[in-house]
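Apart from one protein chain that is not included, each protein chain of the complex appears where it belongs.
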Amino acid sequence: MRTHFEITESPLSIEALVARLADPSAGAVATFSGTARNTFAGKEVRYLEYEAYRPMAEQVLADIGTEIAIRWPHVIAIAIAHRVGRLEIGESSVIVAVSAPHRREALQACAYGIDRLKAILPVWKKEVFADGEVWRENVFGNSTQGGEPP
Amino acid sequence: MRTHFEITESPLSIEALVARLADPSAGAVATFSGTARNTFAGKEVRYLEYEAYRPMAEQVLADIGTEIAIRWPHVIAIAIAHRVGRLEIGESSVIVAVSAPHRREALQACAYGIDRLKAILPVWKKEVFADGEVWRENVFGNSTQGGEPP
Amino acid sequence: MTPPGTFNVRLFGPAREAAGAPVLAVELDAPASASEVIAALGRACPALMPLLPSSRVAVNRAYVEAETAVEPGDEVAILPPVGGG
Partner (left out) sequence: MTPPGTFNVRLFGPAREAAGAPVLAVELDAPASASEVIAALGRACPALMPLLPSSRVAVNRAYVEAETAVEPGDEVAILPPVGGG
């Protein structure tokens, strides 16, 4: 399985990440991207700040890749990019992309990747409002099907 | 729910399709793309030809959109593009893209969309080998989780 | 006696290729059921015979059941097992 993981301050591109998965035996590519929303609980968010424990985050992404390779041995390649720094509304904070011979593995592994990342990637998000700011932690009980940890 | 459906002879772009989903309340975008593989059962495929019953295919895509809107009422937008004509190995034959406030709906609706499309979209695929060609029909029993028809 | 009518049937993929044409016309008393149109199609073009049992029928761009009534002006199509995606 080929892998590509990055924690970056630059804008993310689905197309660029998917290009890293290209393989003539890949019949299926699934992607997930998380984007900065304009509201939280009805309150207008102006922008977001993401902070990472970067060396550990890179290690955790590699660990998630290994988990996926074990659970879905047919997966051909996986690429994950997480952005840090200031993000404007509508910008992508994370992209997970998986290629496989068939759609089932690609979709399941992609769902698993984003679920695991939200649970264990050492990254913190601050929402900035007109009148304050808050560190927003991920809530669970909303995992995707097929995405529970092993 | 916003929708965009197309049957086209032009190359497909994930980025272009995802751009159609942009919405400040969308926190999640899931995509699936099918790409032309270089082998079938170990035999080398040179290229593919896709043929559509185009007016019905456009209607069927709209029907799938309606099914998704009913099953996942939080979905914000869905875009599906299917290519027809000659495709080289590695080119995308189909892209399904779904945006929603949260990842669960986006990923499930995307998986459902590709499963339904493979079952009912009036499109036919011919694989061309060095020494012949074959119309390849979709096989089932490989549906994605959460993707069975209603 | 019902009047005879001409049903133009659109063919796709392997059916189009087997028949060597994208449309075939069959004559039948109208209205006819979808399955009667298909049976007439098999008689008019025996090369289609092997494909018909696994094919579905669409009338006016929607899948229909075998007993659905079809009029000569309807858009009828033979859809072999699909391969999209």
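Going by the order they are written in, the chains are A, B and C; count residues from 1 in each one.
In the analysis below, a contact is a pair of C-beta atoms (placed from the backbone, for glycine too) under 8 Å apart; a residue touches a chain by one contact, two chains touch by 3 or more.
In this text, all values refer to a predicted model and were calculated from it rather than measured experimentally.
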Can you list the shown chains that the hidden chain touches? A
Options A:M56, A:A69, A:I89 or A:V128, residue touching the unrepresented chain: A:M56
Looking at A:N38, A:S93 or A:Q108, which makes contact with the chain not pictured? A:S93
Absent-chain interface residues of chain A come out as 34, 50-53, 55-57, 59, 82, 93-94, 114, 117-126, 135-138
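Assume only the chains that are shown with their structure count from here on.
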Just grab the chain with the largest centre-to-centre distance to chain C, centres being mean Cα coordinates. A
Pair of chains joined by the greatest number of C-beta pairs in contact: A-B
I'd like the Å distance between the centres of chain A and chain B, where a centre is the mean of that chain's Cα atoms. 22
In angstrom, rounded to a whole number, how far apart do the mean CA points of chain A and chain C lie? 48
Just the number, please: Cα centre separation of chain B and chain C in whole Å. 27
Taking each residue of chain C in turn, which ones touch at least two of the other chains? 85
For chain A, write out the residues touching at least two other chains, lowest number first. 103
